[in-house]
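Encoded as structure tokens, here's the structure I'll be asking about.
Left out: one protein chain. Kept in place: all the others.
Entry: chain A
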């Protein structure tokens, strides 16, 4: 079995979970974020269900010395709460509230063929690309000074 098979299965389960949970319905997402109006608490149960399963499993899995199909668990490069985290999360929340989409549900909803969803995903990828090109150009100067680190861990989410 190779890593892409397990990744594909994980992707499939992920979007089914998003759909069943209601995360792919932007109206429901806005209802969840609308604390001063007719608050719809349903999505809190999605998070509850995900944490109830993943918290114990991830604790157990991390006791292993390595993943099944990879040599090691990548080290998480970032652990501190900093301005980047706060600013990034703030901007993301604004876009999430406006559109009702976070990245997973938006990508999943591409299958509807809706033009606005496609436009959203293109803009989202554009925003990611913009971030990468900005951080690359600011990081290049630094890299020249600190000689290249071998085996630098790939930047992981979270």
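Keep this in mind: a residue touches a chain if its C-beta (ideal position, glycine included) is under 8 Å from a C-beta of that chain, and two chains touch if they have at least 3 such contacts; residues count from 1.
Everything below uses one rule, namely that contacts and distances are computed from a predicted model.
**Student:** Name the absent chain by its UniProt protein name; which of "ABC transporter permease subunit", "histidine kinase", "Hydrogenase formation protein HypD" or "YeeE/YedE family protein" is it?
**Tutor:** The missing chain's protein name, per its UniProt entry, is "YeeE/YedE family protein".
**Student:** Using the document's contact rule, name the residues of chain A that touch the chain not shown here.
**Tutor:** Missing-chain contacts on chain A: residues 1, 3-28, 30, 33-37, 41-43, 45-55, 57-58, 61-62, 64, 66-70, 72-74, 76, 78-81, 84-104, 106-112, 114, 116-117, 119-132, 154-158.
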